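Sharing a structure, written as structure tokens. Questions coming.
Heads up, one of the protein chains got dropped from this complex, but the rest are sitting where they should.
A, B and C label the chains in the order they appear, each numbered from 1.
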Amino acid sequence: MKQCVYLIEENEQIAQNTYRIVFSGDTSAFTAPGQFLNLEVSGLYLRRPFSVCEWEKGHVSIVYKVVGAGTQKMSTFKRGREVDVLTGLGKGFDTENSGPRPLLIGGGAGVPPLMMLCKMLLAQKKQPTVAVGFGSAGEAFFQDAFRNLGVPVSIATMDGSLGAKGMVLDACRMDACTYFYACGPIAMLKAVCAASCSDGQVSLEERMGCGFGACMGCTVITQRGPKRVCTEGPVFDKGELVW
Amino acid sequence: MKQCVYLIEENEQIAQNTYRIVFSGDTSAFTAPGQFLNLEVSGLYLRRPFSVCEWEKGHVSIVYKVVGAGTQKMSTFKRGREVDVLTGLGKGFDTENSGPRPLLIGGGAGVPPLMMLCKMLLAQKKQPTVAVGFGSAGEAFFQDAFRNLGVPVSIATMDGSLGAKGMVLDACRMDACTYFYACGPIAMLKAVCAASCSDGQVSLEERMGCGFGACMGCTVITQRGPKRVCTEGPVFDKGELVW
Amino acid sequence: MVNMAVILCGIAMPNPVIAASGTFGFGEDFARLYDINCLGSFSMKGTTLSAREGNPTPRIAECASGMLNAVGLQNPGIDKVISEELPKIGEFYHRPVMANVSGFSVDEYAEICRRLDGQAQVGWIELNISCPNVHGGGLAFGTSPHSAAQVTRAARRATVKPLIVKLSPNVTDIVEVARACEAEGADGLSLINTLLGMRLDLKTRRPVLRNITGGLSGPAVFPVALRMIYQVYQGVRVPLVGIGGISSAKDVLEMMLAGATAVQVGSANLVNPYACRDIIKALPDAMADYGIKNLNDLIGGAH
Partner (left out) sequence: MVNMAVILCGIAMPNPVIAASGTFGFGEDFARLYDINCLGSFSMKGTTLSAREGNPTPRIAECASGMLNAVGLQNPGIDKVISEELPKIGEFYHRPVMANVSGFSVDEYAEICRRLDGQAQVGWIELNISCPNVHGGGLAFGTSPHSAAQVTRAARRATVKPLIVKLSPNVTDIVEVARACEAEGADGLSLINTLLGMRLDLKTRRPVLRNITGGLSGPAVFPVALRMIYQVYQGVRVPLVGIGGISSAKDVLEMMLAGATAVQVGSANLVNPYACRDIIKALPDAMADYGIKNLNDLIGGAH
């Protein structure tokens, strides 16, 4: 973990209620896709956690959905603004166990961290497949970005305005993959784990007090006892979870 | 009273710990020198009251001393920033009763409202005299500005680094004036009233909840019962005060 | 179209937003700024039997997301309120107002209620029981169920107007006090009054307030107020008025969801003179955001 001041390079709307910020600053604390940062929003007491979408030396991006006071304020942040962030938080996805054909499943605001993961898997010469779900076509993002990487993408929307109608599981087959990675609403994660025939990892969300292990605010009960989503997670192995 | 959004045109340091802001915006609510405005400082709950130093149509200035969290923040405000202000607050100085030779007495952060007052008295063909007191030479301001108006100015500093050594009363004669106007620390105001042989007006300060008469936070007991500094004041006739 | 109208102790209000006592004077200063007939109602400055000059200044101190006040019930006394303020109010406000009253003995509370009983424009009487009981060792009436009950009983006998008892949050068990007031005939309860707090001035090394302690209000107290409304809602049947830190339409909805039939907005009026009007204007959109058609459906919905 490292406390940094990041400079906003870009803050652009990429879909309905959905924005992407590119920061410049020290990214040395990030080590794996699926890690997150915790961002101070002036005027609000708690920091806001966001999964890192992509990073390279000196640059990092997040994609966020406007859902409340903090993300609302963030959507007004201008290029050139400095923000205080805790970086390199949590334990990210493990790309070692993916096997040759991992499936990446994302729902809504759970899609962003899959971008970096996908690129790393490709760099490791694996053949990832992506399945994403959104509320409607207007909220969808990254489907083309994934396709441009040469990755097969299936899409579902709840209202059927894009891709299959229904949940993301309705748009993909889980039996063809060697491993899965999932990030999205808790109901989706449960369904994915239940439907899966392979091993896999899921990224959990929990309301956080600190984001770096101090407050026990984000505990989830696992097969190996209570674990902190912010420190032992947010990514957990399917087999660890109790639900 | 009028709620306005003001634009900061200038925020320059004019003496040690002392700054002057020039705002542009709607000044229609101001009617007399000695009135004040109540400024929102983002991140702090209560507004901060400041006497108006000068105003003309579309422009108004204040001069403030950095004494705490709010004024500290204000000193960092940049040109182009917008601030929410309540304008035209309180009852200002009355120039009618001044007689031909009024004396204007200011101590430290009490000096600014005397500038507009002085100019109005000059416009009314009166012959004001000004006496100002500061802690030390470094904190002094406006002495030249008053002199440039052709007004006699006497100065005192507590450490004797400029003008007479001591309080402002040590630097001026109160027996030659037809009336006096005083603004500054409470001890100075008491001393001025005690030493005066003429009638006069003083401007009081009190911690304020609202600044426009709603909370009864700023009450001062007068000969005519409790009065609100923010509404019936901040300027009171010498004869009204009980001390 | 959404429905914002609610009924508080038998009196219909166009919306649930009442300006809180002590932050709205007798309405006049605000009526000069906007047409205050848009309000659900307003609660007049706390009134006592005799006129009071209040506490010495400083009476105000700033806090994170809030403020302290130790105004000390400065007011012109009940007779002047009846002879001067109420007639003035009649000129710019055409609905029932809430009369907020305080006493330093049980008899004083009863006497003020008696004098207000015949006043047509007074809709509700709101008993502020956070005052020190001079006959009971100086402790505030509101800090014990017993003395709270005594005041309520005496006031109940003195008026037929809807009686709302305003509870103090500075207690171990607010439900116990609430029940005692309900049992003695309170038609409603309003809560919370301010939390006892203080600030020191590092320069003078003395309390900022001349009164030493003062009452904390503003957004800082909202979670405590909300919790108390939630708890009291489960313990009594009379309607509740939620007070404490409300500064947005969303705060209003949250307070009603916890169990409030109406709300009061206090300190927010001081930092934004248009706060009540702004909140009322924002209510329909906020309701729509959360799929609320009728505010009455929301009351106590979180239980």
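Note that a residue touches a chain if its C-beta (ideal position, glycine included) is under 8 Å from a C-beta of that chain, and two chains touch if they have at least 3 such contacts.
Being a predicted model, the structure only gives us computed values, none of them experimental.
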{"item": "Chain not shown, its touching partners among those shown", "value": "A, C"}
{"item": "Contact with the hidden chain (one of C:V17, C:L68, C:L86 or C:A180)", "value": "C:L68"}
{"item": "Contact residue for the chain not shown (choose from A:I62, A:C172, A:L189 or A:V220)", "value": "A:V220"}
{"item": "Footprint left on chain C by the chain that the document does not show", "value": "61, 63-66, 68, 143-144, 170-173, 195-200, 202-203, 205-207, 212-213, 216, 218-224, 226-227, 230, 245, 250, 253-254, 257-258, 289-290, 301-302"}
{"item": "Where the unshown chain meets chain A, residue by residue", "value": "1, 3, 40, 44-47, 86, 206-210, 212-221, 225-226, 231"}
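Keep this in mind: only the chains that are shown with their structure count from here on.
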{"item": "Two chains sharing the most C-beta contacts", "value": "B-C"}
{"item": "Most central chain, judged by mean C-alpha position against the global CA mean", "value": "C"}
{"item": "Cα-centroid distance, chain A relative to chain B, in whole angstrom", "value": "56"}
{"item": "Inter-centroid spacing, chain C versus chain A (mean Cα positions, whole Å)", "value": "46"}
{"item": "Two or more partner chains touched - positions in chain C", "value": "none"}
